[in-house]
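Note that one protein chain is taken out, while the other chains of the complex remain in position.
For chain A:
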Amino acid sequence: MPSEAVPALVLADVELRFPGLEQPALALASLTIAPGETVALVGPSGCGKTSLINILTGLEVPQRGSVDWSGTDITRLSQGARDRWRARHIGLVMQEFHLFPGLSALENVLLPQRLAHFRLTDGAKPEAERLLRRVGIDRLDQPVETMSRGQMQRVAVARALAARPGVIVADEPTASLDADAGESVAALLLELTHEAGATLIVATHDPHLVPRLHRLLRLESGRLKD
């Protein structure tokens, strides 16, 4: 099921600084990612992987430079517009899942769309159910706090894809899982992104995951190494 429009990234002259630090946390002259590409982002911890993800998803705005997704420079959007843009185009998978306890698997998958639009579109619920079955969650009404960590991350994968975004961004999706669970999450992430025709950007240390992605970006001290 291909997404409506998979955006291409053109990033230019980006510099991100944190107060009190002399060196910029991130300094990238240019970076382009084509629609549908799968990209591994690697590097030692503290090298700026999370900062880059924050900038690509509009969670953080660099002091300098432009982050252009198919003609939309998200650094120039207002905060509200950036939130709306992210809700529409980005699916996030985070290391700590960030599922909300007390809600069922299905409710968690639908929560971002509920909060963004207040009301669900007609296809949203069937799509969420399909995705949950696809990631191997059979009890849709199971409260997430009763799930294993592997199951939780699979729910998070389903959630990232539920709104059919063009870009899936995952920050260490397998780092807090055991090998088997990590393997199954990695496989699902790749398969589902491929099925959706979306771009996939994964920051990871996982040696099993990196080789399965088309492209490797290596970051060191906030700069890209080839």
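Going forward, a contact is a pair of C-beta atoms (placed from the backbone, for glycine too) under 8 Å apart; a residue touches a chain by one contact, two chains touch by 3 or more; residues count from 1.
Everything below uses one rule, namely that contacts and distances are computed from a predicted model.
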Exercise. Name the absent chain by its UniProt protein name; which of "Sarcosine oxidase subunit gamma", "Formate dehydrogenase subunit alpha", "Spore coat protein YsxE" or "FtsX-like permease family protein" is it?
Worked result: "FtsX-like permease family protein"
Exercise. Among A:L26, A:I53 or A:A196, which residue is in contact with the omitted chain in the full complex?
Worked result: A:I53
Exercise. Looking at A:E37, A:D68 or A:D171, which residue reaches the missing chain?
Worked result: A:D171
Problem set entry | Residue in contact with the excluded chain [from A:D73, A:E107 or A:E183] | A:E107
Problem set entry | Option from A:V10, A:L31 or A:A87 whose C-beta touches the chain left out | A:A87
Problem set entry | Touching residues on chain A - with respect to the absent chain | 50, 53-54, 57, 59-60, 79-80, 83-84, 86-88, 90, 92, 94-96, 98, 100-103, 107, 111-116, 118, 159, 163, 171
